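Every protein chain except one is present and positioned as in the full complex.
Coming up: chain A.
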Amino acid sequence: MIIKELWLTHFGKFHDFHMELGPSMNIISGGNEAGKSTVYHFIEAMFFGARRLRGRAASSDMYSRFQPWEGKNSYEGTMIFEHQGMTYRLYRNFYKTEVSVTLVCLDTNKVIPLPDGTLENFIENFTEENFENTIGVAQTQSRLSRSFARTLQTQAVNMAMTGSSRLRLDSALECLERERRRLRRGSADGELEALGKKETYCRQELEENRQRLEMLDGELEKFSEEDLKRKLESSEKGLESCQMAIGALSEKLSQHAAQAGRNRAPLSPRQPPLGSHGSSTDRPSYGLTSHGHDPRLEKTGSRLPVWLYGVLLVAGILTGVILAGIHEHIPLPALRLFLVLTAFLMVCGLLGFVRGIFEQRRELSGRAFDEERHRSIRESDGEEESHGREAAGLQMELARMEEKKRALEQRHKICLQALEQYRQIRERRAWEQEQYSRISNTLEDVIEEDQRLRDKIREEKKEELCVDTARKILEELAGEIHESFGKPLADRASELMNRITGEERQFIINEKLEMMVDNSQDFVPVSRLSEGALEQLYLAVRLGAAKLLFKDATVPLILDDTFAYYDDQRLRTVLSWFASEYKGQVIVLTCQHRECDILDGLNEDYNYVNLER
């Protein structure tokens, strides 16, 4: 395709502006604000329409930017181009309410229908996207080396991996990864686990509750409430009658005692009173020990028997007599000693003997005294015996009643305890029953919640699947694109660089999506290249892409102020390559004269258009 003529009827600052272009090199010159970019965008708009954007960038879209300064109602242009031997005239009206496009083949005067308003069917892959990536080199690139290197790198890689310099694979994948993480964050897996534990716990509790209920039921069976109540009643009745009987007997006994008290003969005050009122369980006390001896007497018993003292006395007397007979034959001191001894013996014996005699006499009198007492007691005993027997009989009866009462009380107590126990078990059972209801309700809640969570997780997983699928597809496709386009692109770029600069360089795009250049030892990032080399690489990549996309079709290359930062040497290299090797049309928009000068110097033909006429 070769653009032959341009009519900027109403476009930006241009009003009925006409331009003719040559088949190879064209230099369109104009200072700043002369409208170079307008011409560039006019060509783009003619090919693809003036894009009206909504939302983002609405104010800076192409439509708004190039609305004619004069006469806003008219916004149109015409282009005449040659393609595959035929000449065509393309007309577009950009005005929003009258948007239209017409393509007429001037050779046949036939209107070529453009159903979607684009030239895509005309030339393969001739889309706006592709134009911008390849042959339309707009004036937007930054020329600072580092960011330019990065921009180039990004664009080249984007091209290689996505087929478009604008689409970024790495950030797209990152974006999807973020989505997946966001979905994961709200995941309910942890909750499900906790719920599972709670369910197990509930079931366990329920089982334990069931066992306890079973056990309690078993215990309850052992009791019969009616039975117990009956027993309780009977023992109560029994106790009542017992108590009454005891009362009656006690009454009788006390009457007896009163009677006995009145009948008994009064005894000497030394006598302990006969005790038979009061406790009927005490045996009447006679103040005697079991042996019949008065215990008082026992205490004052002499230490030695009486006869011993008698012996001592006789021994003393004898010793005296003997001494009287033999007193001359014994020395005086010894005689005195024997006398003393004799006297001692006699005195001791006499004293002891006398005392013993006294004691014996006292004992005898005591015994006689006791015997007298016995006699008197036995006398009253005789009277009381019959009383006593009666009393004893009553006592025994009383004792029996008391025994019976005790037994009944015991039974009553046991009954009460049993009844209490029964009631406790029954209460316990009612409580367990309530627990059962409570736990089984909780379990149901847990199961319901579990189901709800599972559903929620299922939905989340579906969502995650979508994200993962999108990601997988992107990766696969990127791989394919890299294979089919990226690699050849890198090769083409390398080839072109070689041809333009004469230097052999190999470019690749590695798996980390970085563009690398071979520096004869290793592959290093392209940012290591000099600024100039980067510029050339930039062009080479675009030209390479153009070749791959448009294949054999020749398409015009439009460069808007691309060489501003080139040094003279580089510029010469590039221009001479274009002039000698590039087969298609080249349209260079520039604000300098260098291009013209160099081309003149190379003796190359070119078409010159001055915008500032």
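As a working rule, a contact is a pair of C-beta atoms (placed from the backbone, for glycine too) under 8 Å apart; a residue touches a chain by one contact, two chains touch by 3 or more; residues count from 1.
Criterion: contacts and distances are computed from a predicted model.
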Name per UniProt, for the chain absent here [options: "Spermidine/putrescine transport system substrate-binding protein", "assimilatory sulfite reductase (NADPH)", "Nuclease SbcCD subunit D" or "NusG domain II-containing protein"]: "Nuclease SbcCD subunit D"
Hidden-chain contact residue, picked from the options A:Asn441, A:Ser530 or A:Asn610: A:Asn441
Selected from A:Leu167, A:Leu232 or A:Ile457 as touching the chain missing from the view: A:Leu167
Touching residue (missing chain; options A:Ser74, A:Asn125 or A:Ser527): A:Asn125
In chain A, positions touching the absent partner: 54-57, 116, 120, 125, 127-130, 161-164, 166-169, 171-176, 179, 430, 433-434, 436-438, 440-441, 444-445, 462-463, 465-467, 469-470, 473-474, 476-478, 480-481, 549
